[in-house]
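Right after this comes chain A.
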Amino acid sequence: MKENILIIGGGAAGMEAATQLQKMGLTPIIVEKSEALGGHIAQWDRLFPAFHPAKDVVDKMLDQVKDVKTHLNTEVIDIQKDNNGFHAVLSNNEKIDAKAVVLATGFDIFKAERKQEYGYGIYNNVMTSVELEQFFRTGKDERINNPKKIGFVHCVGARDVKVCNTYCSKVCCTTALKQACEIKEVFPDAEVYTFYMDLRMFGPGYEDLYLKTQKDFDVKCVRGRVCEVSEDMDGKLVIKAEDTLFGKPLKMTLDVLVLMCAMEKNKSIDAIQQKLGVANNSDGFMQNSDMYLGMNSTAQDGVFVAGACTAPKSLPDTIGEARSVATQVYNYINR
Partner candidate 1 sequence: MDFGFCLSPSSHVKMDSIDLTTFNRLKETNPDVNTCIACGSCTATCTAGNFTEMSFRRMLLMLQRGKEDEAKKMIQRCMLCGKCTLVCPRGINIRKILLDITR
Partner candidate 2 sequence: MNSQIFHPFVLPFVLGMAFVLTYCLVGLIRVIAQLPKDDRKKFWRSLVTPKTAWANIRDLFGDCLFHVKIWKRNPVLGYMHSAIAFGWFMIIVIGHVMLFTLKPLQGIEVEGLQGMFTNFYYPIFFKYFAEETPVFAFLMDFFLLMIISGILIAVVKKIHSKIVGVKRVMHFGFADSLIRFALWTIFPFRLIAEKTNIMAFWWLYSIDLLIFMCMLPFTRYMHIPTEALFILLRHAGIKVTEPRKGYALAELYACPSCGLCIDACPMSVNNKMSGNTSAYFMKKLRNKDTEESQRIAETCLMCGKCVKICPVSIESCDIKFSQRAATPYYINSDHSYLNDISTESEKSHKTLYFAGCMTQLTPKIMRSMKQIMEVAGEEYQFLDENGGICCGRPMMLSGKTAEAQAMVAKNTELIKQSGATKLVLSCPICYKVFKEEYHLEGIEIQHHTQYIDELIKTGKLKVNKGDVNYVYHDPCELGRAFGVYDEPREVLENVGNLRKAKSEKELSICCGGSLGSFTLTQQERDQVTENSVNDLMFNNPDEIVTACPLCLKTFARKSPVKVKDIAEIVAEKL
């Protein structure tokens, strides 16, 4: 039993699924469009809630998939299904026959420019959470030079009909608090504000992180969404928000504003997804067959989904799904 399983996407979900499938004696083949495995998580510095270095996790995962057949810088350009399974054509002109397909295509980061009022790409000192994470990794970002006041805006591109994303992106709250603490670690004298609508500390140890953020790091959490950003004469940012708990609008000057950008469905897979006949749900993510019992299966026999391609997910969620999709595939092959 050496059936091929085509895994599209070499991020956390793809790698973990491949690892498990290989252990089950199947032959996973990863097709990754970028030049390296690891996905978004490989770009991350530390993980919430315990500030665990992301590299540790990624390296372990990479090590597990070192013998898995992998196509980098490659995309699936065509895929057909017949009685013998799936026949995919890759951008490197290779052809792959597989018994099942796992879509682990993950997510895209919301384009912050779309929230024009925040002035991303227009005001120098507005940056995204992803760029801040880069700063933590490299220690370099011309926007950050010993800031005295830093603000975080939650739900940028999430819970917002104006950008047609009504869903909660799940991980941004915790990420914001994690990054707020990290900023305080780098600049202890800086004042750090987070502007939140609700703080959704959904996981184990997350609420503790919240408490730590308030008590040990003296981060000021303001309930209220930043509504407009402008630049003053010295290029500092002037922001307006309402402190909804106090019932009054606020105005303050910041040195840096960090936008907690939401997860959006990775659209680069849409064409293939259509060929496979996998629909999207109302949030624009992939539609799995059942929210509870069929979270890894789709309307299409033999096509499976795992990770953030179906909804915003944290790393533990994703790994959990990757493992469960492996079981699903295994059972499908041996049905």
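In this section, a contact is a pair of C-beta atoms (placed from the backbone, for glycine too) under 8 Å apart; a residue touches a chain by one contact, two chains touch by 3 or more; residues count from 1.
How were these candidates chosen? In short, all candidates are chains of the complex that A comes from, given by their letters.
These figures come from a predicted structure and were not determined experimentally.
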Complex partner of chain A (touching, any copy) among 1 or 2: 1
Residue numbers on chain A that touch candidate 1, as the complex places them: 211, 214-215, 218, 220, 223, 240, 243, 245-246, 248-253
